[in-house]
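One structure is given below, encoded as structure tokens.
Only one protein chain is missing from this complex, and each of the others stays in its spot.
All chains are identified by letter, namely A, B and C, in their written order; residue positions are counted from 1 within each chain.
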Amino acid sequence: MNALANGVGDIVRFENVGMRYRLGAEVLHDVSFSLPAGSFHFLTGPSGAGKSSLMRLMYLAHRPSRGSISMFGRDVSTVPRTELAALRRRIGVVFQDFRLIDHLSALDNVALPLRVAGAKEGQIRNHVAELLKWVGLESQIDDKPTTLSGGEQQRVAIARAVIARPQILLADEPTGNVDDDIAIRLMYLLEELNKIGTTVVVATHNESLIERFKHPCFHVEDGLLSGPGVGVRNDRDPGGDQ
Amino acid sequence: MNALANGVGDIVRFENVGMRYRLGAEVLHDVSFSLPAGSFHFLTGPSGAGKSSLMRLMYLAHRPSRGSISMFGRDVSTVPRTELAALRRRIGVVFQDFRLIDHLSALDNVALPLRVAGAKEGQIRNHVAELLKWVGLESQIDDKPTTLSGGEQQRVAIARAVIARPQILLADEPTGNVDDDIAIRLMYLLEELNKIGTTVVVATHNESLIERFKHPCFHVEDGLLSGPGVGVRNDRDPGGDQ
Amino acid sequence: MIGQVRDVPLSGDPASRYLPWTVGLLVFLATLAFAAGMFLASAGDTWRQDLSGTLTVQIPVSDKADRLEQVNAVAELLRTTPGVVFVRPIPDAEIAVLLEPWLGKQVLELELPMPDLIDVSVARAADIDIAALSARLAQVAPGTVVDDHAIWLRRLTEFTLIAETISFAVMIVILISAVATVVFTTRTGLAIHSDVVEVLHLIGAQDSYVARQFQNHTLRLASAGAAVGFLLGAGIIWLAHVYGGKLSGGLLPELALGPGQWALLAALPVAAVLLVVLTVGITVKRVLGKMM
Partner (left out) sequence: MIGQVRDVPLSGDPASRYLPWTVGLLVFLATLAFAAGMFLASAGDTWRQDLSGTLTVQIPVSDKADRLEQVNAVAELLRTTPGVVFVRPIPDAEIAVLLEPWLGKQVLELELPMPDLIDVSVARAADIDIAALSARLAQVAPGTVVDDHAIWLRRLTEFTLIAETISFAVMIVILISAVATVVFTTRTGLAIHSDVVEVLHLIGAQDSYVARQFQNHTLRLASAGAAVGFLLGAGIIWLAHVYGGKLSGGLLPELALGPGQWALLAALPVAAVLLVVLTVGITVKRVLGKMM
């Protein structure tokens, strides 16, 4: 993993990034940090601090109002629109509000990233079913999200984020609706992904998780980021624990 | 408070209630319990056990497939449709998925129960603004839910549930998206409501909250309810700690 | 208080933006179709009156011998009838031409026995009793029929009738599709906002509270659309009235509607809007009725 874990191999690199929604005030100021390939970070901070906003920048849903963002070594502002789609396929996201597609079964929701990427239909079903079993939903494979409980939906969202083996996984409050047992089980899933090379960022309020899984922790407060390697450029991130 | 805390004064009374969605399998079996006026209960259980379903029965969104439910001493199955609306106005609900109205500001969302009940417009604004300040959203009063963070939305949802001083408050995972400080603050709000007479039920996975606020706890697992006074009819609920 | 803040955010919907246009277009088309129908009905009458200035008297086929006598006798009788301005027996060759549409081109080559026809012009003022005239003529030549210029009259009558029927049919189809559009718009609105409707319902709003939100909204949009559509339609009718007559050089009857017809026409957009609001109320309540 560490072959890439130097300045050039950073999967995410923010430099003096500011962000605002429409014409509102800036919700993130002067954010500079980088994530080496294969690292695992938590992202904490009070409600409304800007964790989800930071995630949004990373999963290419929003442009920064200033500063520069590179993903996979490419400056996002110069990537043409058609290639953005390809970049997005290398990013897995667990949205804070799940964003499942209501009319598709759990299976089809999870299969979506594979289909969008043009995977062979024959390979999809078994692969997806296995992952759904892993998150404890083997009996709900064909259920629609509207007929699932809150925690079940959250697990489908996690499965969808990881199914295509993304190079970076961004999970926004992925365990807010499940009990601690399941939360720990889900964290193990993320750690396993991380072991095979995926860079992981988990935004969470759950302090017991942070304590239990001792990964380096970024903290956002009042739109300012603090944490390992923040503001330091082209240095090795001391936090990647792989 | 205890004036009503006897069998007849039960605000909620389930007798052998079963529940299924459409033609699916039963998700709740033989649920019998009662909530005395002024009580405060937690509701726990693994993800998918049936907590939200039980709530749904209590806030009159779903009919039981068998058994009988009384709310405020009235058998729900015999209440005519037009009066159901009046009953619902006596129930405050924090939905697990918030269900805020996207095009209305935080203020208008919270004001909704007052408006629906026909309150005077003049009284609404101050009252609502004060409550929003209490939950830490004084600067977001005029923001739309889509521009609020997850935790901010959750607090708006809680404010909406309590604004009309409901006789019973049903909160489904009301602290899943906020940090522990805010969670505790929100729990104090619910306790204060409880002190002035509101019956409260909080479904949650957050074990530190349950430990901290020592209220009696119902547990759902595999569609079966266990806990204080469950299955006991016309007895005083030993759990009401007010 | 209700209605100050609108709980259902209908105004941003595509369906909402579409509704006034649709209602406008449909009312516009319906207005034109209705006016065309009414105009064709009057025009048909006018033309019929024009034509009724001429008559054709038809004497059935008979032996060569007394044929000329009979024709002359009938013509004489006609000439003495008050109100008749001119009488002319039509020669066989001309009759053959007239018969062509029914019998085909070969009529000229065939040596068919032909009926005798007499062309009669009648003073406009004269009010000739066709039945009495027929009876008198039949005494002179049995089987004689008085035809009030049937060919053109029937051709025009049929034509205007068909055009009239089509116009009214188009109007009906348009009104039906207006209702369909409204039902659809409302259902779309409910589908887009089913979450809001459900929240309002669970918060304790009465069905009528929710329905009113949709109805107020639709009333506004549909009224605007219907008014514009009607005014445009009326404008075109007025233009046709003012310029149509001049352009056709007086050949077409005046394109004018009477006050009663205008009143009927003006009732159209009002009826459309009422229909719309009623439809919305029913649709919303039916959807809500499915919730507990």
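The working rule: a contact is a pair of C-beta atoms (placed from the backbone, for glycine too) under 8 Å apart; a residue touches a chain by one contact, two chains touch by 3 or more.
Quantities reported herein were computed from a predicted structural model and do not represent experimental measurements.
Taking every chain of the complex into account, the chain not shown here touches A, C. Of the candidate positions C:140, C:166 or C:231, contact with the unshown chain belongs to C:166. Shown as candidates are A:50, A:113, A:136 or A:229; the residue that touches the absent chain is A:113.
Against the chain not displayed here, chain A makes contact via residues 59-63, 82, 84-89, 91, 93, 99, 101-104, 108, 111-113, 115-121. Taking the complete complex into account, residues 13-15, 17-18, 21-22, 25, 29, 36, 50, 53-54, 85-86, 88, 91, 93-94, 97, 100-102, 105, 108, 121-125, 151-152, 154-155, 158-159, 162-163, 166, 170, 173, 177, 180, 184, 187-188, 191-192, 248-252 of chain C touch the chain not shown.
By definition in this document, only the chains that are shown with their structure count from here on.
If each chain is drawn as a node and touching chains are joined, the picture is a simple open line. Taking the mean of the C-alpha atoms as each chain's centre, chain A and chain B sit 32 Å apart. Measuring from the averaged C-alpha position of chain A to that of chain C gives a distance of 67 Å.
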